[in-house]
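Provided herewith is a single structure, encoded as structure tokens, for subsequent inquiry.
Every protein chain but one is kept in place in this view of the complex.
Right after this comes subunit A.
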Amino acid sequence: MSPALWSLIGLPLAAGTLLAPAGRRADRGAPPLATAVSALVLGLAVAAALRHPAVEAPLLEGLPLRLAVDGLSGVLVVTVAAVTLAVLLYSAARPGEEEARARFFGLMLLFEGSMLVTVTATTLPTLLMGWEVMGAASWALIGYRWREPERTAAAGTAFLTTRAADLGLYLAAGAALAAGPGPLALDGLARADEPWLSLVTAGVLVAALGKSAQLPFSFWLSRAMRGPSPVSALLHSAAMVVAGAYLLLRTGPLLDASGWGAEATAWAGAATALALGLVAVAQSDFKQLLAASTCAQIGFMVLAAGTGAATGGVLQLTAHAAAKSLLFLVAGAWLTAWGTQRLPALRGAARTDRVLGALCTVGALSLAGLPPLSLWAAKDVLLAGALEGSPWLYATGLAAAVLSAVYSVKILRFVWGRPEPRAGTAGRRIPGRAVIPLALLAAACVALTPMAFPPARDALTRYLGAEAQPVPHAWEFTLSGTLALLAAAAAWTRGDRPPPLPPRAERLARQWLGLEHAAHTLLVSPTLAAARAAAAFDDRVLDRAVNASARGAVGLARWTDRFIERAIDGAVEGVAATARRLGGQARRPQTGRLHQYLAQAVAAFSVIAAVLALVR
């Protein structure tokens, strides 16, 4: 038993559940309360990462609720808790008196709690519980400004897309149980037999790709940009979207055991890194660019999971969390100040607010993979795994890394560009207090670099308990650093001319490869059509058949009334009429005249006598 681990997940969940529906009265108290809770959670997370507690409680028959913190979970809980705290500190300092803050902070805590359940779960049912609640919390957060229909629609798209992928986890759980009884521990999934093993692998892989907005699910993240920027800074950089990559890192043995899972994972990640990198290059909206780059950067983590490069994947995960949260918060700050997130309209924003500009530069250069920032080194550590597996995979990864440099520099080129003369100036600046968490995130971008080199890297590998990791050669660091620098320089000199792509490809990339359109055409519209058809069938066939049989019964009754009844009644009446007629005829001899009776008697006796005589 470890009360600390229970409070690690219980505290944010309970505080969030109380705060989220508390209403406008709680708006004043919510930010300090939520940041205090979140600070406490960070403390608990650090303690848990050091002490590796584990807890268990009975849940379903033979399927207990199990939570534990090991090396991988330890990194995740600290990352999630730290980014949550940074984002909540920023949100608390930011002006927003007119908004429903209790709801916002409550939902953020609820989200944090469910993410912590996800990364500490050691059995599939436990993981699924955190996993799905996280999706619901993200729905509520993306649709936070619910008066605007396009935001709630985006929330719906995000929830439904990720839930469609989540069905994979339901099936994986069933398949794992079919393969063998047990608590469905995540580290035991690899022991299943075929064909269940492949089903478990496929289920886990699909769910992870969905949650991490990898191909072909990436479009939901584009829609999710309708949510508030602090939400994106947590959910779409450090938490929800990395849950899929985390799950794949966690279930590495399963991917290996299946025979095809590891390679499929690696290529899914590589393909996303490359394709969504192109998408990011084509965007002209700050948040859309960041969203596409999130998909691409998580593609690297998925690639790492597929090649067994756990250390590299974890390094990429933490370094990306710091850089991307920072950039999303900067985008939010400029959105507040300038009322836009379109890059051309933000031209010169960094010159106006140099502190934010500098922070943005740190984040963007890290994202670009430029030395000496953390994402540069992390990428090489994880690509070392790809190089051992297949040179093609390595080349794809390297190409995607070059794209990171291109789109990151695109941001800088705009925000440091010469401002065009414009009417009006920047609106509200964010207060100085809100800059502190951004500075901390920027510091993390730099400070995480040494982790990618020995001896820190070896210590991390030991902490993660990972097998022997592929070791990157010095030339890989040099090659990737040089390529990133060259690409960055080329992108800077090219300026804001559109990327050198064929127009059709450029259009496709700008529209996120038309993925959402395809999902609508191939899945949503046919489902809605099927629904209408089913409803029509229900009303016109089934219900009508029931009504018709009822009417038939009434008709039968009428028919019976008209024909059978008449026939029977006619028969009865006929009998009666015959009887009456016979009676009438029988009455005729009874004339009351004595002589006629005598004559009748004589006649009758004569007949009887004749009969007797004949018979004898």
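Quick note on the criterion: a contact is a pair of C-beta atoms (placed from the backbone, for glycine too) under 8 Å apart; a residue touches a chain by one contact, two chains touch by 3 or more; residues count from 1.
What we mean here is this: contacts and distances are computed from a predicted model.
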Which of "ABC transporter permease", "High-affinity zinc uptake system membrane protein ZnuB", "NADH-quinone oxidoreductase subunit N" or "Sarcosine oxidase subunit delta" matches, in UniProt, the chain that is not displayed: "NADH-quinone oxidoreductase subunit N"
Touch criterion as defined above, residue of A:Ala4, A:Ala39, A:Ala54 or A:Leu160 at the omitted chain: A:Leu160
Listed residues A:Ala36, A:Val546 or A:Val602, member touching the removed chain: A:Val546
Among A:Pro3, A:Pro21 or A:Pro95, the residue in touch with the chain that has been omitted: A:Pro21
Sole residue of A:Ala34, A:Leu128, A:Ala488 or A:Leu515 that reaches the chain not shown, by the stated touch rule: A:Leu128
Residues of subunit A in contact with the chain not shown: 21, 23, 58-63, 125, 128-130, 132-133, 136, 139, 143, 146-147, 149, 152-153, 155-156, 159-160, 163-164, 167, 170-171, 173-175, 177-178, 180-181, 199, 527-528, 530-532, 534-535, 538, 542-543, 546, 550
